[in-house]
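For this depiction, one protein chain was excluded, whereas all remaining protein chains were kept in their positions.
Let's look at subunit A:
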C-alpha cells in the first residue's frame, strides 16, 4: 500500500474498516492486537527503538491484546515454522500424533548427522551441520519455488500462466510437497519420521525428489513464458 510513513497508525486503523461481507469472524473485538511472545523483544531499552517501533509500542500499551494460543510458548523449543509444519501433517485433529512424529523426525535427523559426524575425518567435522532445526529451515528454504503457475481461462482455453508467488505461498508449497512426497512415495513398511528425515537431509543438500519437483515447476514456468502477459494483477 503506498501510504506515507506518518500514516502507520492510520493504516492499522484503516485495516479494521468493515468489508462488504463478513464471512470469517472471530470472538475477539477487532481492536485486539496479536500477542508478542518473544522474550528478547521486551528486554530492549526504549532508546534503541526506531520511530515506527516506538509508535507500535505506544499502541500496544493502550489496546487490548488477544490471548496467546496453546501451540505457542516463549521457550526456545517452540518454532513457528515447525508448528505450522506439524499442523499441516496433522490428520483429523490428532495433534498428539503429529507432534510425536515431528519430534521423532528431528531426533532421526540428529542421529544420522551425528553418525556422519563421528565417521568423518577431522577437517570435515566442521562442515557437518548437526542442529536439526537449522537443517529443517535450510531444507524448506531450498525447496521454495520462485515462480508458480496459475490456470487462467481465456477465449475458452485454459493456459498455465507463470506468476510470482508470495512468501507465505512459497513456504506453504514447500511444506505441502514434503508431506505429500513422504506420504505417497514410500515403501509400505517405512515409518513417516524415517522417510521425512531422509527427504529433509536430501533437500538440505539440494538433491532428492522435492528439489526435482521444484526444478520441474520452474522449467514449466520458463516454457510457458509466452503466456505471462495474460496475468492482469
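Criterion: contacts are C-beta pairs under 8 Å (C-beta built on N, C-alpha and C of every residue); 3 or more make two chains touch, one makes a residue touch a chain; residues count from 1.
By our rule, contacts and distances are computed from a predicted model.
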Candidate names "dolichyl-diphosphooligosaccharide--protein glycotransferase", "Ubiquitin carboxyl-terminal hydrolase", "Small ribosomal subunit protein uS9m" or "Spermatogenesis-defective protein 39 homolog"; UniProt protein name, chain not shown: "Small ribosomal subunit protein uS9m"
Candidates A:50, A:70 or A:151 - the one touching the absent chain: A:70
Residues in subunit A touching the chain absent from view: 4, 6-7, 9-10, 13-14, 17-20, 26-28, 31, 35-37, 39, 42, 55, 58-68, 70-71, 73-75, 77-78, 95-96, 99, 103
